[in-house]
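For reference, the structure discussed in these notes is given below.
Note that one protein chain of the assembly has been removed; the remaining protein chains are unaltered in position.
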Amino acid sequence: MGDVSTAGLDGLAERLRVVAGAGNVITDPAELRTYECDGLTYHRATPGIVVLPDSAEQIAEIVRACTAEGVPYIARGSGTGLSGGALPRTDGVLIVTSRMRRILEIDIDDERAVVEPGVINLDVTKAVRSQGYYYAPDPSSQQICSIGGNVAENSGGAHCLKYGFTVNHVLACEVVTPDGEIVEISEAPGYDLLGAFVGSEGTLGITTKITVRLTRLPEKVETLLAAFDTIESAGEAVSAIISAGVVPAAIEMMDALSIEAAEAAVACDYPPGAGAVLVVELDGPTAEVDHQFAQVKELCDAAFEIRVAADDTERALIWRGRKSAFAAVGRISPDYIVQDGVIPRTALPEVLARIDELSGDSGVRVANVFHAGDGNLHPLVLFDDAVPGAAERAEMVSGQILDLCIEHGGSITGEHGVGVDKAKHMPRMFTEEDLDTMQMVRCAFDPAGLCNPGKVYPTPRLCGEVPGRRTGVHPLVESGKADLF
Amino acid sequence: MTQVIDALAKACEVRPAEPEDAVQGVGAAYVAAPATVTEAGELMRAAAEHRLTVVPRGAGTKLHWGAPPERCDLIVETRRLGRLIEHTAGDLVVKAEAGLPLEKLQEAVSGTRQQLALDALVPGATVGGTLATATAGPRRLLYGSARDLLIGITVVRADGVVAHAGGKVVKNVAGYDLGKLFTGSRGTLGLITEAAFRLHPLPQASAYVSATVADAAAALELTRALRRSSLVPSAIEVDGPDPITVTVLLEGFAGGVPARAEAARDLIGGRITEEPPGWWGRLPDGEVLAEVRAAPSKLTAVFQEAPAHVRGSAGRGVWHVGLPAGDAEQALDRLRRHGSAVVLSAPDGTALDRWGPVPALALMRRVKDQFDPEHRLSPGRFAGGI
């Protein structure tokens, strides 16, 4: 644990107490440490100050106070991110939006809702379901992740194959810019700043109010669980479904190891002995779903068992195994890395075979869970930190899996974000010019480089002389190096 | 003069501009047509060295949109950048150069029963032009617009640097989404040279259900009923006011569409056809053409405030209105009370506030300053004089 260099922050803490109220500013060392990481525990840094604001105006004042003192600040929602996007800085302020969780407006007629950033994803759906609507993006952590965090990460979910990502369901955001201004951004008129902001991982400002699109609940939902002997035959079924012109709401695949973990965790009762299971969900008008579902069942004929959810309870049980898979791996391995890479779907068989080889050669076990419909892999690389060298071997295999993704024209992250964890991999996917160009957007929004510095990009683009920046080490240069263990 | 054209010619094919190359009456000096992304980069670098103002041009179908450029030294044509780079049917992804006409792209992917689910509002439009103007038609309701379908982009910056963002996989959150930033940027941030899109299967069947109603309030009721239904229409369009027609498009499997079409007819009345009405997916007539965005429930207000032709997506709340030049200014003011109204085209010399209030304009200026610090790319064509 690095030393907590709060010395220079006492004055700022006092200022923040005035802004946000004394009870909403945390400086006790033990309390601060509980914020040292988000859902990715590999990177830790105890924040200098934690503040829990209640309004956009407070956030604007906090940002202005930080800017005046040249102190970096990082926004955090529920702290469930898997790339260390909300990793604090020992010399910075962590702005936690978990108390801004009001649903401000529900407008069923115009199919939209206005929410504060700390509102839990699933709570939006809960609030509108009785009126026949839901909020479509459904990351696996939807019961706890916040909409503000979803906006930062452009979160997807199992159903984004058909319904798209957060960016396709956000109509407008109120944002506190690094200037400390409160502005409203949307797709139009003017530049689509909203499109650039969503998924910028908290580096362009802090969203304080989000207008989301609500989606009509489908008339019919069919969910099946198909158990295959091998992962190859499951993969072939996926290809067959896509080639047939069916766009399912979701196609998820789990291999034997991840099934074992889910079984241990939530007793999801998947068919025993399966080498892989597919969860296929279709939704839409009854007439369409019935037709497609019959087709999908035929295309899964290689399965040794097909179960169809008879009702919502059975559907929930099928999904429970899938949605708890990451955390469930804790049941079969003391430590693990959740990887997130994307490949073109057609490369699936080859990439899976290569992962298998990597695992075999290194002796590192890899459990595979993925959104098969869009080629988003989530290999879970298992290790025991108590065994010397195991963590390094796991890290190596995990990195090699990303190499495979890049080699096949894919991406280093499909939904977890780059954060602090994958910034180093960005130059393998993008040229120096690409990264420089992307950071021009950052320079436009945050010339001082104080808004979540050190995330996404391995090296900062210098934005020119900016008044008010503190002297000494450039905040970006030392970024992301705090307390790695 | 010759020095400049020689410098440009080192990069790619270039010629002196003709009078008909003028952009809204602003005459150009040179017209260059790079054939590769590398050539485009060299061309833009040469233009930067000579501080030339640059206006990109695809098929030229929407070159009259926006305000006239302040200056136009060089027109960069994308017609030679017209290749379809990659279509992997199994991945439902296509990558093309900016100059490829949208129709040709559709033709190429339709062989595998796939489509780019984006309607070209203007015949002949290219991939690049469609992106730069962010045009989308009726099916934006179900599939979203260009920004939602774009998964990767290559651009040439004002300084000639070639940059990529996104990729060729549908799901990808690595780095900022420059594609969305460039979509609708009207050539003011850089030159779009390549784009990758996600594709959708071509529907087996489609049906249109059209009903004519007495007034806008009745039209709103029908569109509301359609939105609240479980029919999942691909489009809900309205056209009027003389008469006001509501048309809904249903797409899907051959076995499912007829039943859904009948359910839609039960809901709104009217008749079922296999072909769309003649106005479907086309811009309305009118001297001043504007794009209005407002909540779907503002449909009646839009009809009330626009003494002219209204057509567009009643499901999404994006309409095109064709206004008589004389009434345009007042109509736009009134429309802007309900949402945004941006003038796409107006007769030469019309003095209009084309953009209306643009929130976050200061941020947009800073984005422009980063990408084009010398303001040489389509200067003056965009919001706030950008």
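Couple of notes before you dig in:
Chains here go by letter, A and B, matching the order in which they are written, and residues are numbered from 1 within each.
Keep this in mind: a residue touches a chain if its C-beta (ideal position, glycine included) is under 8 Å from a C-beta of that chain, and two chains touch if they have at least 3 such contacts.
In this text, contacts and distances are computed from a predicted model.
Chosen from "GntR family transcriptional regulator", "Carbohydrate ABC transporter permease", "Glycolate oxidase iron-sulfur subunit" or "2-oxoacid:acceptor oxidoreductase subunit alpha", the protein name that UniProt gives for the omitted chain reads "Glycolate oxidase iron-sulfur subunit". Looking at the complete complex, one finds that the omitted chain is in touch with A. Here the missing chain is touched by one residue of A:E31, A:D312, A:E392 or A:E432, and it is A:E31. The chain omitted from view is touched by exactly one of A:A328, A:L382, A:M426 or A:V441, namely A:A328. By the touch rule set out above, subunit A reaches the unshown chain at residues 26, 28, 30-31, 33-39, 41, 52, 78-80, 96, 98-99, 101, 118, 120, 122, 141, 143-145, 264-266, 324, 326-328, 330-331, 334.
The rule is short, and it goes like this: only the chains that are shown with their structure count from here on.
Here the spacing of subunit A and subunit B, counted between their Cα centres, is 30 Å. For subunit A in complex with subunit B, the touching residues are 107, 109-112, 132, 153-154, 156, 160, 164-165, 167-168, 177, 181, 183-196, 198-200, 216-219, 239, 242-243, 245-247, 284-288, 290-292, 342-346, 371, 374-376, 409-418, 422, 426, 429-431, 433-438, 440-445, 456-457.
If you check the complex, the residues on subunit B that touch subunit A are 88-93, 113, 134, 144, 147-148, 155, 157, 161-165, 167-181, 183-185, 189, 200-202, 204, 224, 227-232, 252-253, 255-257, 259-260, 291, 293, 295-297, 317, 340, 342, 355-356, 358-364, 366-367, 369-371, 382-384.
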